[in-house]
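Dropping the structure in here first, questions after.
With one protein chain withheld, the remaining protein chains of the complex are depicted in position.
By letter and in written order, the chains are A, B and C; residue numbering begins at 1 in each of them.
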Amino acid sequence: MMTFKKKTTVVLSLLAAMTAGSVLAAPPALPKDGSWGSGAGDANFDTMMQSGFQSKGIATTERLKQDPTQKLCSNPTTIYSAKNTALREKLQGENEASIKYPSNGNWLGNWKNGEKIAQSGKGLTWSDKAGEANGGNCYNCHQITKEELAYGTIGPSLYNYGKLRGNSEETIRYTWGKIFNAKATNICSLMPRAGAMGVLNEDQIRDLMALLLDPESPVNK
Amino acid sequence: MNTNTTRFDRRQILKAASGLGLVALGTSMVPSMAFAAWNKAAFEAKGMSDTYNALGAGSPSNSNDIQIVASDIAENGAVVPVTAVSKIPNTEQISILVEKNPSALAALFDLTADVVPEITTRIKMGQTSNVTVLVKAGGKYYTATKEIKVTLGGCGG
Amino acid sequence: MANPMKIRATNKDGITEIKILMNHEMETGQRKDASGNLIPAWFINEVNVDLNGKSVLKAEWGPSVSKNPYMAFKVKGGKAGDKVVCTWTDNKGDKRTDEATVS
Partner (left out) sequence: MRAPHIKASLFVVIALAFSVSSQAQQDSTSAGIEAYREALQDGNPADLYVDSGAEIWKKKAGPKEASLEKCDLGLGPGKVKGAYAQLPRYFKDTNKVQDLESRLLTCMEKLQGVDTTEIVKAAFSSPKKADLVALSAYISAESKGMKVKVSLAHPKERQMYDLGRRLFYYEAGPYDFACATCHGQDGKRIRLQDLPYIPSAEGAAKGWTTWPAYRVSSGQMWSMQWRINDCFRQQRFPEPIYASDVTVAISSFMAGNSNGSVMQTPGIKR
């Protein structure tokens, strides 16, 4: 019995190894100290970046300049290192302070508009024009309504968002903050800071809020 | 990135549809050149029954002997692979129709007796639609239908 | 002039499988160019395939066949060395013929 089990395990793990394609050698590991390798220090990297990009349309080379949050989040080895604890807390506080809550006291707009914004991935590329309304890119990463099958999975599912969480003042405020600046709650969140970076305006955020929280929204059906 | 649309945004739908060239203008832009064989009326007909009429198919009956081999979902409407298989004896013609395209008829194949009645091709679909395979066999017409969903791809920029 | 097609034909157990990839825009006549003008329809509308000098299949197409059309089918009979000839005609009257040998 034991031998059989062993054999099966070996065969199974072999199969798993084959299907996972782990015959490939592991790529070179990142240095543990947070550096990038001797040839990829700041001077060489900056030279490459400055000579390798050009402004096109609205996407100018200005965009390559990082703010302190982007800089921190660009090194996976050191984001959560102890020496960066103070910096993380400071930056998280700054991101939190950037959140502007609704000026007119209205938190929820029109969920139908919100759905359009969630669907649209347009905006701010070099092929987009200045002054056009940006999309929210939401479906790229989240499931939202049940009807839309083409949704991404980088972020959590938001289907039944309001139904599951209710619409207490706390939930509403939290949700607004998350859309406005996701890095206020999670410093290196992968979600764009839609409000803080001026991607979406206050009305658009209100409409997205309605999509998530309005009981009439298909999200909560 | 490409033909990304929202089902709620009409402007975008139109834009995407025009990207595929499938807005409801029909084939009015087709230069009218005379062709001996090409069935202009059938390719310009709107809707299923008009197309059937133009093909002389009348009201074809459903047949379980026709198979449509295609994925349930197409990642892009610009290229939808479809294989039409007929097990009906004496199959002489196979056509592929997309109900919601501006002109339903996409392609028609006349087969000689030597051809195995199994044709693969690729068609454009402007939106999620029923796809019908129409088979002419022994002078009679038969159909089978399958829905193919057309989804959105890319990041939608 | 139109670009060449790619024809592959193989015989296995007395059945010849023919796969043809054509080089064509298949423009629908409903798309607009950058300055907003309609791009005229331009598509293959007739196809004929000969196996050993005998027509085995004729197709009629509309503009909703995909760009760079692909077509695959099987013919009973044929053998290695046989000749497959495909000719298409488009709605502008352009024409292209290519051939391949069954392997």
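Heads up, the rule we're going with is that a contact is a pair of C-beta atoms (placed from the backbone, for glycine too) under 8 Å apart; a residue touches a chain by one contact, two chains touch by 3 or more.
Just so it is clear, the structure is predicted and the values come from calculations on it, not from any experiment.
S.K.: Looking at the whole complex, which visible chains does the left-out chain touch?
M.R.: So, spelled out: the chain left out of view touches A, B, C.
S.K.: Given that one chain is not shown, which residue among B:53, B:76, B:112 or B:145 touches it?
M.R.: Of all options in B:53, B:76, B:112 or B:145, contact with the hidden chain holds for B:76.
S.K.: Which chain C residues touch the hidden chain?
M.R.: Considering the whole complex, chain C reaches the absent chain at 3-4, 6, 19, 21, 23, 25, 66-68, 70, 72.
S.K.: Residue by residue, what part of chain A touches the chain that was omitted?
M.R.: Per the touch rule, chain A residues meeting the hidden chain are 20-28, 30, 36-40, 44-45, 48-49, 51-56, 59-61, 63-66, 69-71, 73-76, 124-127, 137, 139-141, 143, 146, 149-154, 157, 159-160, 164, 183, 190, 192-193, 197-199.
S.K.: For chain B, which residues reach the chain that was dropped from this view?
M.R.: 1-3, 70-76, 78-81, 120, 122, 149, 151-157
Note that only the chains that are shown with their structure count from here on.
S.K.: What chain lies closest to the overall centre, CA atoms only?
M.R.: B
S.K.: In whole angstrom, what separates the CA-based centres of chain A and chain B?
M.R.: 40
S.K.: How many angstrom between the C-alpha centroids of chain C and chain B?
M.R.: 17
S.K.: Quick one: report the Å distance separating chain A from chain C, using the average Cα coordinate of each chain.
M.R.: Between these chains, centre-to-centre, one finds 46 Å.
S.K.: Can you list the residues of chain C that touch 2 or more other chains?
M.R.: Answer for chain C, listing residues that touch two or more other chains: there are none.
S.K.: Hey, what residues on chain B touch two or more of the other chains?
M.R.: none
S.K.: If you look only at chain A, which of its residues touch chain B in the complex?
M.R.: Result: residues 112, 115-116, 119-123, 125, 127-128, 135, 137, 139-140, 147-150 of chain A touch chain B.
S.K.: Which residues, counting only chain B, touch chain C once they are in their complex?
M.R.: Spelled out, the residues of chain B in touch with chain C are 18-23, 25, 27-31, 33, 35, 37-39, 43, 78-81, 98, 101-103, 105-112, 114-116, 118-125.
S.K.: Mind listing the chain C positions that touch chain B in their complex?
M.R.: 15, 27-32, 38, 40-41, 45-46, 51, 54-67, 69-77, 89, 91-93
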